[in-house]
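What you see is the complex with one protein chain gone and the rest in place.
Up next, chain A:
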């Protein structure tokens, strides 16, 4: 008997894969359903995709989501890149700083979201896109930081030192040597931060002002109002975007060092 095999592990694994993918398949399948009732199949059609393309509420939510994710992910990636560079050499407080950078991963999102809401209201910060960008930047930092840090860890630091020995100044050796080598890590980090922001519901739910709904917030309020084939179609689009971006980040992270 193969030492690496315990009975049933293979069967359970296949069951788990089915459990993970059945909802996805059902959702995507129903999104091509022509019937007005979301869960009763009639025949295949692209009607609902056509409808969501011309729905002004969805267009504006999609635009808000994109602007938000782009701004938050860019800011988080720049901040995380600087932090990762600082963390590449050992120093006494490194453990503490590392814990702080990862803090947004551990804290329950609903607690941070309501706490941020209270702070913004107390300070008189106008709720809406700006408030959402600030809050998203904070919780996207660890998602951008971890891939950059991992890439930096596996990189040979002596390339930068060699450049400086050859009389490149610090900035030039960073721009010409470190940055190109680090690029896949930066892109992977940016992609993960972008998906995290794009997919966020809770924080946006509390901080969106009137007229600044994002796609997940729009989907949630639509579900509350009743399930329609339209929600199946938007959900499928969001699903496709996430899968695409995460696969991209996965392969960027595995590019040859």
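Observations
Methods note: contacts are C-beta pairs under 8 Å (C-beta built on N, C-alpha and C of every residue); 3 or more make two chains touch, one makes a residue touch a chain; residues count from 1.
Here, contacts and distances are computed from a predicted model.
Of the candidates "ABC transporter permease", "Anti-sigma factor antagonist", "DNA-binding protein" or "ArsR family transcriptional regulator", the chain left out of this view carries the UniProt protein name "ABC transporter permease". When the missing chain is restored to the complex, the residue among A:114, A:162 or A:255 that touches it is A:114.
Only one residue from A:137, A:173 or A:213 touches the chain missing from this view: A:137. Note that of A:9, A:45, A:59 or A:156, the residue touching the chain absent from this view is A:9. One chain of the complex is left out; on chain A, the residues touching it are 1, 3-10, 12-13, 15-17, 19-24, 26-27, 30, 37-40, 78-80, 82-83, 85-87, 89, 91, 97, 100-101, 103-104, 106-112, 114-119, 121-122, 134-135, 137-139, 141, 145, 195, 199, 201-202, 206, 216, 219-220, 223, 227, 231-232, 235, 238-239, 242-243, 246-247, 250, 254.
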